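So that we are looking at the same thing, I have put the structure below in structure tokens.
Here the complex is missing one protein chain, while the rest keep their positions.
Letters A, B and C mark the chains in the order given here, with residues in each chain numbered from 1 onward.
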Amino acid sequence: MTKYKELKEVCWRANMEIPKNKLAISTFGNVSSLDAKERIFAIKPSGVPYDEMKPADMVIVDMDGNRVEGKMNPSSDTPTHAVLYRSLPGICSIAHAHSAYAVAWAQACRPIPIYGTTHADHLAHDIPVTKVMSDKMIKGQYEEETGHQIINALKENNLSHLDVEMILVACHGPFTWGATPDRAVYNAVVLEEIAKMACITEQVNPDIKRMKATLINKHYQRKHGKGAYYGQINK
Amino acid sequence: MTKYKELKEVCWRANMEIPKNKLAISTFGNVSSLDAKERIFAIKPSGVPYDEMKPADMVIVDMDGNRVEGKMNPSSDTPTHAVLYRSLPGICSIAHAHSAYAVAWAQACRPIPIYGTTHADHLAHDIPVTKVMSDKMIKGQYEEETGHQIINALKENNLSHLDVEMILVACHGPFTWGATPDRAVYNAVVLEEIAKMACITEQVNPDIKRMKATLINKHYQRKHGKGAYYGQINK
Amino acid sequence: MTKYKELKEVCWRANMEIPKNKLAISTFGNVSSLDAKERIFAIKPSGVPYDEMKPADMVIVDMDGNRVEGKMNPSSDTPTHAVLYRSLPGICSIAHAHSAYAVAWAQACRPIPIYGTTHADHLAHDIPVTKVMSDKMIKGQYEEETGHQIINALKENNLSHLDVEMILVACHGPFTWGATPDRAVYNAVVLEEIAKMACITEQVNPDIKRMKATLINKHYQRKHGKGAYYGQINK
Partner (left out) sequence: MTKYKELKEVCWRANMEIPKNKLAISTFGNVSSLDAKERIFAIKPSGVPYDEMKPADMVIVDMDGNRVEGKMNPSSDTPTHAVLYRSLPGICSIAHAHSAYAVAWAQACRPIPIYGTTHADHLAHDIPVTKVMSDKMIKGQYEEETGHQIINALKENNLSHLDVEMILVACHGPFTWGATPDRAVYNAVVLEEIAKMACITEQVNPDIKRMKATLINKHYQRKHGKGAYYGQINK
């Protein structure tokens, strides 16, 4: 019997949301789920198709990404997750989707401009994109460096990971996170929707500018600010 | 026992058409349903996912948007609905979708030009878009002002809300309405389809002009004019 | 008891392929099925949603489009179908879809250039588009004139309706036909696919030219020519 049964179950369920929400085909993408107290996390095994994957296949690794429990190899992106968990206090799950529009913006190496309230309901900033990695980083600990690129992009854009729970890794694709696995996957779904809407917006009006700051703040604050009045939680 | 049981049921059913018709993901969007006699309306609770929502969760509010019955907070867009019900006599339901193509045109701050008969079968005008809201309005009663922006856009374009049952709120998304909840949601479905077709039309021919007026009038009148001969109702 | 029971059944089944193949939403589009011997045809009733429609709801009309049997009004496009049946010998079914890409090309008033073998497997020509109708025709017998526009477009492009079983009506949408209802609907499905592929092709390469004539002829002839060797029929 494993002491991580529940964590594996939670992690598996979150991973299964990836194909269900059409966020990736085949074996692409992965979700991890942290047990902050035990300082381990569960993650998808590498290269396993979603429709063949069972809860017991989830791999338990420590905060350096070393396997603690499980027969399979963890996702090759495990060191990226490990860096993020070590660097971003308060997040308990990370999702890496391969959805078409989010990947396209990442491949285009462009942040997604904030064009509307759907975007502002979730974050008050353009969705950032990392720099393209240097050859030295690529040839070094590539997956760890991917994590560092994410941290650096947040820093350079002066963004908190608690306010901005989604990012694009240049030439690669989206990473999202949150306080729960549900939230991390939800952010991947929202990011794909925002990416699609922004792409069509520019097709319809190539000269469109970012939404005005007052409107950005209004929508973000009514949902996330001190006097937030959106949803059921604050009342 | 509630006296609004049937109204809540009707409102819930209309809201459930939103995800069924892929007009929004997650908790986005909302539909309300008016009881004109009782001067109250039912509306979706704020921030509740469609797949967890029950008829009893619908919130009953008065014509100023104050809660009359229900445990949950009503949609944060409730004041917008209230303004529209107070200002637009004859409408009994309002739908606010977050579908990708309609949102994209709204974010692009462009009215949708009338390019074909699919559009003209439903309205004889470009689908209007509101002005971007002033900072003063945004910082004031934002959701009420959204309703006023809609009313103003109809006025400035010299349009009746009985002829034009759909509009785009700039930087936000579509609002549609009608004499019944079925009609309000139907209009949201049609608007998304028109928005998609218009986007592709411009991709295929960037120089295309609006359809000629005689053809617009012919299609609109054969369905909605005095001698209408489309459908089963008039014969 | 009706003597047209089987014809209505066949017509209903063909109509139900429209929503099944996502060729139209709501009540849009229609399919008719001819009994050439009896000189009548069955057609979808006007403005009835597909999911509420029963075989018995199909309307039987004569070759001038006058109702012969059925309680409902026939499709408002009935006179268009009648003109086509009277003018195009050998066709036994007509489908009018409202699918997004075919409608977009029709709204863009452009014929669909023949860019590949998927297209050439079905016809050896660009998919023609009618001229925009004159005001006089629109204000006259509009639906009949729509049929005449189709006939004229075939003539002006020197095309036989037996070789080219699909056309775009400018500002409106696609009409397809064939020797059977299955074939008419199949052509609507194929037209939508060709329309989508051609749109993306131009996005990927705005300077692309029509496929060379030898390749067009090869693909068309191997399927439809004298020595055709595609499929199971000729052997």
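Keep in mind that, in the parts below, a contact is a pair of C-beta atoms (placed from the backbone, for glycine too) under 8 Å apart; a residue touches a chain by one contact, two chains touch by 3 or more.
Keep in mind that this is a model prediction, so the values were computed, not measured.
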Going by the whole complex, the chain not shown touches A, C
Per the touch definition above, residue among A:40, A:133, A:189 or A:211 touching the missing chain: A:133
Hidden partner chain, touching residue among A:109, A:179 or A:213: A:109
Which of C:45, C:116, C:147 or C:178 sits in contact with the chain that's absent? C:116
Contacting the left-out chain in the complete assembly, out of C:37, C:54 or C:212: C:212
Hidden partner interface residues of chain A, rising order: 25-26, 28, 45-48, 72-73, 76, 98, 100-101, 103-110, 132-133, 135, 138-139, 142, 171-173, 199, 202-203
Tell me which stretches of chain C touch the chain missing from the display. 115-118, 186, 189-190, 193, 196-198, 200-205, 208, 211-212, 214-215, 218, 222, 229-233, 235
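Following the convention adopted for this analysis, only the chains that are shown with their structure count from here on.
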How many steps does it take, at the fewest, to get from chain A to chain C if each step moves to a chain that touches the one before? 2
Call it same or different for chain B and chain C: same when shared residue numbers make up over half of all numbers used at their interface. different
Averaged over CA atoms, how far is the centre of chain A from the centre of chain C? Could you give it in whole Å? 46
